[in-house]
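Complex shown without one protein chain; remaining protein chains in place.
Read from first to last, the chains carry the letters A and B; within each, the first residue is number 1.
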Amino acid sequence: MKPKVAFYWCASCGGCEEAVVDLDEELLGVADAVDIVFWPVALDFKEKDVAAMPDGSILASFINGAIRNSHQQEMAELLRAKSLVVVAFGICAQLGGIPGLANLSDAKGILAEVYRDGVTPARRYSENGYSLSLPEFFDTVVALDRVIQVDYYLPGCPPTPNLIRDAVHALLAPELPPKGAVLAPDHALCEQCPRKDSRPEKLLVKEFVRPHQVVADQQTCLLAQGLVCLGPGTRAGCNALCIRGNMPCTGCFGPTSRVRDYGAKALSAIASVIESNDESQIERALEAVPDPVGTFYRYSLPSSMLGRRRME
Amino acid sequence: MSEAGGAVRIGVYICHCGANIAATVDVKSLAASAATMPNVVVWREYKYLCSDSGQDLIRQDIPNQRLNRIVVASCSPHLHEQTFRAAVAAAGLNPFYLQMVNIREHISWVHENRMEATSKAQDLLRAAVRRVARHEALERSRIPIHPDVLVVGGGIAGIHAALTLANAGKHVYLVERQPTIGGHMAQFDKTFPTLDCAACILTPKMSAVKAHQKITLWTYSEVVQVDGYVGSYQVTVKRRTRYVREDLCTGCLECLEACLYQEGRFTDEFNAGLASRKPIYIPFPQAVPQVPVIDPEACIQFKSGKCKKTCIDACGDRHAISFQLEEKTEEIQVGSIIVATGFQVFDARRAPYYGYGVYPDVYTALEVERLVNASGPTAGEVVLRDGRIPKTVGIVHCVGSRDENTNRWCSRVCCMYSLKLAHLIKERTGAEVFNFYIDIRTPGKGFEEFYQKLLNEKVHFIRGRVAEVTDWALDPTEEGKLILRVEDTLAGLVRRIPVDMVVLSVGLEPRSDAQDVCRMFNMTCSGEGFFTERHPKLAPVNTFADGVFLAGCCQGPKDIPDTVAQAGAAAAEALVLIDSGSIETEPNTAYTDEDVCSGCKTCIPLCPYHAITFLEQEKKARINQATCKGCGTCVAACPSGSIRQHLFEDEQIFEEIEGILTYA
Partner (left out) sequence: MPEVFEPKIVAFFCNWCTYLAADLAGTSRIKHAPNARVIRVMCSGRVDPQFVLDAFAKGADGVLIGGCHPGDCHYQEGNYKALRRVALLRRLLKQMGIEEERFRLEWISAAEGERVKTVINDMVEKLRALGPRVQPVRKEVA
């Protein structure tokens, strides 16, 4: 019997699903070797089909997206029970991702913002004897490992094909990687960056610039051009995709294993290279970072030390 | 022996420090709480842990209880960390398995509420217990000590220190800013309380400096840069030019005679402005070295290029004078440094109510030192600027001392030098002398006796702070006089004392460039600028910069005997360092994990000591363990967490935070 695998999405943009769909033929070869038992985006299996399976009958569940409502939590718990291995697929599942930026607000704030003066959805609704209930919309978005135990992490927004391929191979190999491992190299992106050698030894920045303000040179280290490139603080694995597209790294691979709070460390490094000892000049240099949380926690706010903005 | 292998077993030792700690912190309950903390297997409290018997507790428990981590809750680690590390090492455990908790300076001495103090102590203890579990065995490295010493400042402090070291066979560089050594003492006639002649005791020492094989004397010079660390300091000295070559000048001083200026026309700094000097001069007859200086601000040749240059003719075939000479920079290597830059006197203009600079007959004590000096501008005669001999003199104590509006400290020597000047003025002029004082402070050997002697000499003492000095006469007897208005606090009435001459006993304060000097030598100083000793009692001549020592008034006001004693102590400290050959360094350096460093270079420009280099081949950063001083700046910056720091590992600090906030 072929090993069973499942895919599921929680709070995510669908990019991770897209990434799976886009996998090249080599991987499809792998796909032939497994039996996909659950994948709501592509295949018509139902939640109750999963519920009916014996515990531990799925070899691996790949769950993408953060947890932002009670149904996502229930699904995560269900898949956990049925699977031997759970992989947090993509940075949203790993650290909270972009949906995690909602932690700057709360449930009430978000619903008020989205529905403005319209009708706010009620959790329970009944009419003519039929009743409908919606999952609970949490105040706080959390990463997958806040609700279930996660065995492996696959970072990226989304994880890149070669990373997925390596991960699948690693999981099919006779010896599994150590539990809790992030399935990507444990050094920072600069190591893989084609512009690495152009980064000067004494890199100090007088004023940062934002990507829309300049046409960046194609060869030179972006940070050296004053762009806030977070490559130095971001785990390698993407092979410097964004930089190859002439855009600075925004950190979608999260931190290395030695860093507890991605944003804090990235902030520390960026602030350290400001070339000024004068308070007002420092402020000016930082004008190009108008939104520190959005810049440094773009993909990891829920898993940062503070986790969310203080609730009123 | 018992090392960190196996389970962590922590011993916690809490010191009462007599009542210093125990009176405010409940040491019993603190010990009891230690028992509940993770990995703690031994907990004790003891009266004086730093005593031999206290240390013995630790030394015995380590093998007997198989301890591999020690926490001592007592005073500041700045005081006894070395003591307890040594105790730990004596028991065969690596000394860096120790962590101290500062429950005296940071708790018992600054808090009153016993409950709050004890709960704070618990938090800090918990932090240390958690931290120490993460400690690692570390090795100290040794750095060799370069045997040469730099002495900065050639006052009596610097002179004495330099001679002491040179007599012990060490090579000394003595750097003095002025054209001569001698400092303030060279300006005095007599010194209190013995009234021995200042020149007679100072000038032989000055000549000895010049003559000493082991002393390189650079006057008219200044230290401009200091790099390196204890044992191996690289020092850059800027040597201004006097336009007279020291190696060729024989000191005949014929050039001075030959100068086109027959008389002095320019302010004579050495004589506190009471005399004038020529463009080419020596500060005073016994100056060392005996080499003239040309003041380019005054010299005709420098100003117009049209001088007959009679000085050059007078010098003749010695060819010592040259207008083309330029300043030089010397680079030297030394292992230790003695800072002896002295003091400056309070600027009496900052106390405008005393009329200095307004009334010509108001003098500062330093000016009067020159007036009473046999080799001074008046050959020791006390005459006023208009030639009159004063019949009444008022000496105002504490000018610029003990005063919220100027300087708050007591300058320590003013009472005594005021008495000295009172005696000398009375001796020379027979004048009536009034001393206006707040308190008479005579806490030195022979000082009180000297005061008694002055009382017997019928010098008047009026207790009260002088409110003002004015020339506004209220009756004919005050006409043409300076009137001191003072509340006589003993008599309980406001008095007006008319005098011919007023002497302001100006206080001692840090030199105006003290903050810069402090920075250059990496010392610390008070807000005012007196350099701070490492410990007021236990390390009075050490500073927080290893290998840099203090002597004289740059550390605080003091008299000559104390200055000399301190200079001797500083020399002894330098000798200890040199003769031990090498010193152990604190192993708190940062290091990169080259396996995981991404070569992003963020850290490279952050190190002030250029200790981080980028390995072009490997494309990794590497920290030089000898030049890293362990500030940890790069550690906090490395965005991928690839730099760590011994003794201050991230994990250790996180444990402290956790410990402090566990029951928050």
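In this text, contacts are C-beta pairs under 8 Å (C-beta built on N, C-alpha and C of every residue); 3 or more make two chains touch, one makes a residue touch a chain.
Quick caveat, the model's predicted, so the values are computed rather than measured.
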Which residue of B:Y359, B:F544, B:Y591 or B:F614 touches the chain not shown here: B:F544
Contact with the hidden chain (one of B:S29, B:S526 or B:Q625): B:S526
Per the touch definition above, residue among B:A127, B:I143, B:V469 or B:I560 touching the missing chain: B:A127
Residues of chain B in contact with the chain not shown: 76-78, 102, 104-107, 109-113, 116-117, 120, 123-124, 127, 518-519, 522, 524-527, 532, 536, 544-545, 588, 606, 608-609, 629-633, 635-637, 645, 648, 650, 653-654, 656-658, 660-661, 664
Touch residues of chain A, complete complex, unshown partner: 67, 77, 104, 138-140, 142, 145-149, 259-261, 263-265, 267-268, 270-272, 274, 276-277, 279, 282-283, 286, 289, 291-293, 296, 304-312
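Methods note: only the chains that are shown with their structure count from here on.
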Touching residues on chain A, where the partner in the complex is chain B: 186-191, 196, 199-204, 230-233, 236, 255-260, 265-266, 268-269, 272-273
Residues on chain B engaged by chain A in the complex (per definition of touch): 593, 596-602, 604-606, 614, 619, 633, 636-642, 654
